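One chain of protein is taken out of this complex; the other chains stay put.
So, chain A:
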Amino acid sequence: MSADQAAAADASDVTVDATGLLCPLPIIELAKAAKGLPAGTAITVLCTDLAARIDVPAWARMTGHEFVGESRTDGEGVALTVRLR
């Protein structure tokens, strides 16, 4: 992850904790959180199901949002950040 992406992840407006959920549930939680939020909002999803590393970028591509990047969390999982468009 680049410094820019790290900064973007830090500046996330909304965090969705999908720890322990299996796909497609983390993506469903992300989509629910995204409903009604304005363009430009950054959302970070915390996941332990690593399929989300594939599916969060794919979700962003399919729904017209921007995938910002991923970083590791303190535990087993990853933090995946998107920016709404």
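In this text, a residue touches a chain if its C-beta (ideal position, glycine included) is under 8 Å from a C-beta of that chain, and two chains touch if they have at least 3 such contacts; residues count from 1.
Please note the rule applied: contacts and distances are computed from a predicted model.
Engineer: For the chain that is missing from this picture, which UniProt protein name fits: "Putative 4,5-dihydroxyphthalate dehydrogenase", "Spermidine/putrescine ABC transporter ATP-binding protein", "Amidohydrolase, imidazolonepropionase" or "Cysteine desulfurase"?
Structural biologist: "Cysteine desulfurase"
Engineer: Touching residues of chain A against the unshown chain: what are they?
Structural biologist: 22-25, 27-28, 31-32, 35, 49-51, 54-55, 57-59, 61-63
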